[in-house]
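What follows is a single structure, and I will ask about it in a moment.
One chain of protein is taken out of this complex; the other chains stay put.
Showing chain A:
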Amino acid sequence: MAAGTLYTYPENWRAFKAQIAAQYSGARLKVASTSPAFTFGQTNRTPAFLNNFPLGKVPAYQGDDGFCLFESNAIAHYLSNDALRGATPQAAAQVLQWVNFADSEIIPPASAWVFPTLGIMQFNKQATEQAKEDVKRALTVLNQHLNTRTFLVGERVSLADISVACSMLWLYKQVLEPAFRQPYSNVTRWFVTCVNQPEFKAVLGEVKLCEKMAQFDAKKFSEMQPKKDTPPKKEKAGKEAAKPQEKKEKKKEEKKPAPEEEMDDCDAVLAAEPKTKDPFAHLSKSTFVMDEFKRKYSNEDTLTVALPHFWEHFDREGYSIWYSQYKYPEELTLTFKSCNLITGMFQRLDKLRKNAFASVILFGTNNDSSISGIWIFRGQELAFTLSEDWQIDYESYDWRKLDSDSEECKTMVKEYFAWEGDFKHVGKAFNQGKVFK
């Protein structure tokens, strides 16, 4: 049975597919959707994440065994059981058929229709009318199919139902008002039954069907527009709602909003994130390239290469060096617990990695240990005060800024970076070191 973690932003219908599949199969799935475990727009751009998931997109799944997957349909498939995937070759193929139907026949027009009502896309009358027609076509196909059937494939819930129902969540919540959905009663009966199965409900909560078709939300739209001074978004190929569809393209040439004005649901989530402005933005450019040093430290000998490089390039205006010491050494018991204390702090400071480096060492043995370290920070202040997320651990440490020209500093940097030396100020033997980089 699969067990692992699903990275996503909260309330992501693509992630729901995997979460519901896991409810049915009993796969043990942890969802990482909020800080500190996962912050959309940040965690998914870190090298560590990109190393496992080259697109940097979510949902993304990592098994406890290290197995990694991206693409929501693949993840949902993996977390399913045989009954959900379709037990015969025919059933499995039919499941695939409906999963693809959801992606290619429902999602594009649904996005084009719904996004303007959420204020995340400019309204364009023709585009919306075309989208409504396309949604009707998909609904007609489903309605016909469900006339004689309870579920999409076979006589029980499958991944087909999960995928198609999740792809219709926004439609049913936002725009499919009773009059509009009336001709498609088989679809609504099926949809309501699906979302009320305990396994769906556990993930979706109560799904309230639209009572009145939502219209373009102009106010929200203007609020959501990226400010002029924000850096341009990277190219988004294959954006679902903006997918070129030849026949439509011809019709709406005249008044198509410029593509940079358009957002999709991903951008909307990003825009809605509380603005964590870059806390180091006010600092002028430094000549010390942290990444360069980290590469040297990771790949080459510390004493003969990394340290000389550090002192040659260190910029005392742009950076500061700090000595940290754990305030409560008497509380440190088993060494593995003490190590977790250090690595836990590193994890919580994840977003600081670009602007900091540290080597923190556990000294001593079980029930007689201490923790101290050397930190290099961008700027002259302790970076922890710059963001609330970073303050969890820092109060448990004493912090002392070192004069980078002093002998004391040179010695400490050398000993802490190399994990060897007298460590005179400590009085306990080196046990193990951890590096924040």
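Convention: a residue touches a chain if its C-beta (ideal position, glycine included) is under 8 Å from a C-beta of that chain, and two chains touch if they have at least 3 such contacts; residues count from 1.
Note that contacts and distances are computed from a predicted model.
Enquirer: Match the chain absent from this complex view to the correct UniProt protein name in "Cyclin-like protein", "[RNA-polymerase]-subunit kinase", "E2 ubiquitin-conjugating enzyme" or "Eukaryotic translation elongation factor 1 epsilon-1".
Expert: The chain we cannot see is recorded in UniProt as "Eukaryotic translation elongation factor 1 epsilon-1".
Enquirer: Among A:Q42, A:Q126, A:Q197 or A:S396, which residue is in contact with the omitted chain in the full complex?
Expert: If we include the chain that is not displayed, A:Q197 is the one touching it.
Enquirer: Which of A:Q23, A:T188, A:S320 or A:S359 sits in contact with the chain that's absent?
Expert: Among A:Q23, A:T188, A:S320 or A:S359, only A:T188 touches the chain that is not shown.
Enquirer: Which candidate, A:T150, A:Q225, A:S404 or A:Q432, sits in contact with the chain we can't see?
Expert: Residue touching the absent chain, from the options given: A:T150.
Enquirer: Touching the missing chain, which residues of chain A?
Expert: Per the touch rule, chain A residues meeting the hidden chain are 147-150, 154-156, 185, 188-190, 192-193, 196-198.
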